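A single protein chain has been omitted from the complex, and every remaining protein chain is retained in its original position.
Which chain is which? They are A and B, in the order written, and residues in each are numbered from 1.
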Amino acid sequence: MGNKIVAEQLNLYYGEKHALKDVSLDIVENKITAFIGPSGCGKSTFLKTLNRMNDYVNNVKVSGSVLLDDENIYDSRVDTTILRKKVGMVFQQPNPFPMSIYDNIAYGPRIHGIKNKKQLDIIVEKSLKAAALYDEVADRLHSSALGLSGGQQQRLCIARCLAVEPEVILLDEPTSALDPISTLKIEELLMELKKKYTIAIVTHNMQQASRIADFTAFFLVGEMVEYGKTKDIFSLPQDKRTEDYITGRFG
Amino acid sequence: MDRSLYEKKNRFIDTVLNIFIQLSTFISVVLLIIIIGYICYRGIPYFSLDYLVNTTSILKNTIGILPNIVNTIYMIVVTLLIACPIGIGGAIYLNEYATNKKFVTMISFTTEVLAGIPSIIYGLFGMLFFGGVLKLDYSILTGALTLSIMILPIISRNAQIALQAVPKSYREAALGMGSTKWYMIRTVLLPSAIPGILTGVILAMGRIVAESAALLFTAGSLAVLPKNIFGHLFSSGGTLTIQLYLEMAKAHYDQAFVIALILIVIVLCLNFVAKWISRKFDVNKRG
Partner (left out) sequence: MDKSMVSILSNRQTKSMVEKVAAIILTACAIVSVIAVISITVYMFISGTPALFQVGITDILFSSVWTPTAEVPSYGILYVILTSIIGVFFAICIAVPIGILTAINLAEIAKPKIRGVVKSAIELLAGIPSVVYGLLGILIINPFMYQLELIIFKDSSTHQFTGGSNLISAILVLAIMILPTLINITETALQTVPDHYRKSSLALGASQMQTIFKVVLPAAKNGIMSAIVLGVGRAIGEAMAILLVAGNSVNLPLPFSSVRFLTTAIVSEMSYASGTHRDVLFTIGLVLFVFIICMNLILTFILKGGKDDG
């Protein structure tokens, strides 16, 4: 069991604003790591640094390093498309493309050069099954993805992410826009997926973190305050601020 | 599958597409540079103040476009006087009063249609209706009436956008204090929508200045100075653009280029003013 991602001394600035301060954190392979903290604490920002989606924000500056299997993703030689193929991301709002369910899933593989129809069929089916969506949509693969319910759309987005065979999946509050039943389904799915993938999830729902995460990191105003096994963070927080947060005194 | 992040993928198609994209943009900009450059090159040497303040007359052996300048100003003022109240009033109705959805759809559809009708058709209609049926003949008024239908969509659409941008809270605040609807519109709504409305008016001025096909058969091409301020409305009058067309048709290219130069300067100024207004009054962007 090794470290899949190692962030060292990561600093990030939005213009003048120091949004991440010296964050160092290891993400363990085939485990779920949760980032918690009040809004604006930098947990989502940190998640986005892991596949460089921050590149598209104006005026952003990053220092420090993030190693993915010992390669620094902020190295100037890095091809971000390969990085993002390895480190996939699922967003807060379910955001399927305005295409059919099939084309949504096939989008990634096609981008990466798979043209063969049979091969695509197999990938689509496999990804939908892995995202526990196949049975619900098998008979309407070629109808618009926008016709699905919110929970189904989010699982579709997870399936879309799986279709490019990533090694790491980043999820940015994936259930905050969903109802409790859909949330539960996604949580079960993540528990299943961690057998094959390394997962990092941002959540503002502490119960969710305690239910599914193996490790939890607590962020506060750009600092990573505490990081450890989820059990330990929730039962024996070392830092006073962590304790205050998880006992609901602020946030 | 286990590829290093450090080996950049070579995407030939992306590079080609990017080259085409940059090339297209380059073409669009270069076209403008060529157009402006050529007009300046041909127009500036023949430009003189005399040309601006004289009337073309064989008797006095003078050439000049003063009457055309005066006619253009007439055309702008009269057209806007007709079209602004109607366009803005219609926009207020659509935004504040209209409740019947079908009626609103019909008006928006007809506004779209008006925006799409080519100016030559307006010319034909103006000639038949204002010139023929209303017996106004070839006159500045015929031209102005024709153009006011033509610019109606520009004015009403911009006014509507401006009215939509006024926060709902303004309306509620005014009505909540006991103001009547029309009073609220007059004192709260219109003042806050004025920059947007003005932008539309300036765009419309640009269209009036640039128009030729719709005026050829309505306002005609006469170039004499007005003898009587109101009487001039009923006489034929060619704008600068019409004069440019006449010079061009007669192959008087030097004079055509001087007028083209003047027109370009006017268009440039109008664009600049429109931009200045929207920048200065754009509350959203400032915040």
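Methods note: a contact is a pair of C-beta atoms (placed from the backbone, for glycine too) under 8 Å apart; a residue touches a chain by one contact, two chains touch by 3 or more.
None of the values given here were measured: they were computed from a predicted structure.
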Of B:73, B:121, B:173 or B:225, the residue in touch with the unshown chain: B:121
Candidate in contact with the missing chain, chosen from B:75, B:94 or B:136: B:94
Hidden-chain contact residue, picked from the options B:56, B:71, B:142 or B:156: B:156
Chain A, residues in touch with the chain not shown (by the definition above): 51, 53, 56, 81-85, 88-89, 91, 93, 95, 97-99, 107-108, 110-112, 144, 146, 157, 160-161, 164
Residues of chain B in contact with the chain not shown: 11, 13-14, 17-18, 20-25, 27-29, 31-32, 34-36, 38-39, 42, 85-90, 92-94, 96-98, 106-107, 109-114, 116-122, 124-125, 128-129, 149, 152-153, 156, 180-182, 185, 206, 209-213, 216-217, 241, 244-245, 248-249, 253, 256-257, 260, 263-264, 267-268, 270-271, 275
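Just so we're on the same page, only the chains that are shown with their structure count from here on.
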Centre distance in Å when chain A and chain B are each reduced to the mean of their C-alpha atoms: 51
Chain B-facing residues of chain A, complex: 68, 71, 73, 75, 77-79, 81-83, 86, 165
Residues on chain B engaged by chain A in the complex (per definition of touch): 1, 3-9
